[in-house]
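Since the structure comes first, as structure tokens, the remarks are kept for the end.
All protein chains of the complex are present and in place, except for one that has been dropped.
And then subunit A:
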Amino acid sequence: MTTPSTDHRATPDATGSDGLRLHEVSLTLGDGDTAVIALDHVGLTVAPGEFVAVVGPSGSGKSSLLAVAGGLQRPTSGTVRVAGAELTALSDKERTAARRRHIGFVFQQSNLLASLTVREQLLLPLHIDGRLDAAARTRADALIEAVGLAHRAGSRPHQLSGGERQRAGLARALMTSPAVLLVDEPTSALDRERSAEAVRLIAEQTRRHGTATVMVTHDTAIMDAADRVHEMVDGRLS
């Protein structure tokens, strides 16, 4: 994007947002004899409001896919487009800004900050972006409500269960109304029942907020909620 969107929409914006688009993306890690092809000509398009699951064994390149799609890592070749902007053409600084404004991450085991309450976890991304205002607070409360943590809004991570942390992480990722939601192994710390519940919640929020959602997991039992399922083997996506 040349101008950052000021429209913090709940639905895809009008600037020609087309969710997430990976085209012929390859990523080689290391070099020489130790080089590993993490991604091998991967193509993937996820429309706004669509929930795509990527499954594969560990080491298959799932996390690399998220790293590249989320602008954490530059692919060796190929292009990544997020909300209509070519992520791969941006400077490091611009990529950081794109992450801040257009990409939501839900990390493994949620990755919350130890000293912040649930509510503050949600406010943090907007403070980073310099737009922590009354609207942000209202939005945070609404999201906390939506993920069922209203009674936990003032709790810190160490007081939360694994499932609650996961839900807080999801709510935080949605705070900035991202065009793309990237979810890394959301169920690794959860039991079966809570896993299903967590994934259902992600699917529901994807539709409500119109995010282009990619979830990577090795847990084949939780893919029912996804619109599409891709399999990743040795850096190739089927």
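FYI, contacts are C-beta pairs under 8 Å (C-beta built on N, C-alpha and C of every residue); 3 or more make two chains touch, one makes a residue touch a chain; residues count from 1.
As a working rule, contacts and distances are computed from a predicted model.
As stated in its UniProt record, the chain not included in the shown complex is "ABC transporter permease", which appears among "Glycosyltransferase", "ABC transporter permease", "Multicomponent Na+:H+ antiporter subunit C" or "Carbon-monoxide dehydrogenase (Acceptor)".
Contact with the chain not shown here comes from a single listed residue; of A:124, A:196 or A:223, that residue is A:124. Only one of the listed residues, A:35, A:113 or A:233, touches the absent chain: A:113.
One of A:23, A:41, A:156 or A:207 touches the chain omitted from the figure, and that residue is A:156. Listed for subunit A, the residues touching the missing chain in the whole complex are 38, 58, 62-64, 66-67, 70, 72-73, 93, 96-101, 103, 105, 107-109, 111, 113-116, 120, 123-125, 127-129, 132, 156, 184-185.
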